[in-house]
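For this view, one protein chain was removed and the others were kept in their places.
And then chain A:
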Amino acid sequence: MPTSSEYDPDSLPDLLPLYYRRLFPFSQYYRWLYYGGVQKNYFQNREFSFTLKDDIYVRYQSFSSQAELEKEIQKMNPYKIDIGAVYSHKPNQHNTVKSGTFHALEKELVFDIDMTDYDDVRTCCSAADICSKCWTLMTIAIRILDRALRDDFGFQHLLWVYSGRRGVHCWVCDEAARKLSVAARSAVAEYLTLVKGGEETVKKVVLTDPIHPFIRKSLDVVEKYFTDYAHEQAILGHNKSVDKVLALVPEEVRQVLQKDFQSEKTPEKRWDLIKAKASMKKGDDKKQQYFQEEIMLQYCYPRLDVNVSKGVNHLLKSPFSVHPKTGRISVPIDLKELDKFDPFAVPTISLICEELDQPRTGEKESEDKKEKENENNATERRKIRDYKRTSLAKYVKYFDQFLDGIACTWKGELLKKSDLQKQF
């Protein structure tokens, strides 16, 4: 197996047909969006949209079955796939229904966190670039939001997905989440938003008494990572970034710290100085006592793109779609392995296509023989097994586990339904 395969964006049109024909996990994908068939036409009324070559964008695609979905995707070979809402009618017929009656009904509650939104607080990269140093921010974001969505909001089926380049997405798939109104989605998003303000705001986090349990618990998460992160980013190392931090503390504290920093150059000690000042302040000044926490949150607290979460009809890039620029597959992230997750280790389309061409190992050849004995299912089985020979396998396996979890809930629903039917 090759250790790495350089991805060349120009090769994408050649690789996509292979990917969609032999590797894309259609059966899991359909199993997910079908949601056990609990609600009628849930899959059929779902909007998909495709980005084709030359940024041609086609919205309102919809499919009646897994077979049709496969056929269309294999025909069009989209550069990117987005998933939208479940509508009142089949999205591909939206022009034929009376205007005003076609509207979005349900969708997973989604979150989009993008590294570019942290540009004012990371020193290592900017814009679309990421590195292992700033990836910590995504780890923190996932830890904080995952906890809050589960413990505070009571959701259970959260699918975290690497976007393929510089961010992560979260799909909250619980039935209650899919049914949330626009107002409820925006309330959830605002509850989860602590960093506020644009280019005209310096201090973006302001805490007031009493500190809400949610903020407390988020701070606990940040604290675990902050020291290492601040060290790696050298937040208190260079004059320029030191000024940025000091802009967040009350004026009289700032003057003292500026003086102290003249003689104290090590970042860790400087942070200790800030902490010492903060705990001193806690005694006397009611109003500005939380500046240490505020700094930590402004630097590390997740920055959500609220507008993505608010709209029921907002589209979001689909899991297992390819990122056209990096070639990386949008793969689900197993939170048990979160701290080890490395975005640069996520397979690219060129890598997995290459892996497909590798000669099989002895073990698999013996399986091949069995396959020949049972030729009826041969093609079907080959397709299922193809991805297993690539680095995509572990991500699909995790996706399967996630689906098993959520399948329990719709089994319950289906049972209830059939019980009801017997009664009548």
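The rule is simple: a contact is a pair of C-beta atoms (placed from the backbone, for glycine too) under 8 Å apart; a residue touches a chain by one contact, two chains touch by 3 or more; residues count from 1.
Quick note on the criterion: contacts and distances are computed from a predicted model.
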Expected UniProt protein name for the omitted chain (select from "IBH1-like N-terminal domain-containing protein", "DNA-directed RNA polymerase III subunit RPC3", "Superoxide dismutase" or "DNA primase large subunit") would be "DNA primase large subunit"
Of the residues A:95, A:201 or A:239, I need the one that contacts the missing chain. A:201
Of A:130, A:161 or A:180, the residue that touches the missing chain is A:180
Which listed residue (A:72, A:190, A:232 or A:354) would be found touching the missing chain in the intact complex? A:190
Touching residue (missing chain; options A:9, A:37, A:213 or A:412): A:213
Any idea which of A:68, A:119 or A:272 touches the chain not displayed? A:119
Could you list which residues of chain A touch the chain missing from the display? 54-55, 116-120, 151-155, 176, 180-181, 183-184, 186-188, 190-191, 195-203, 210-216, 303, 305-307
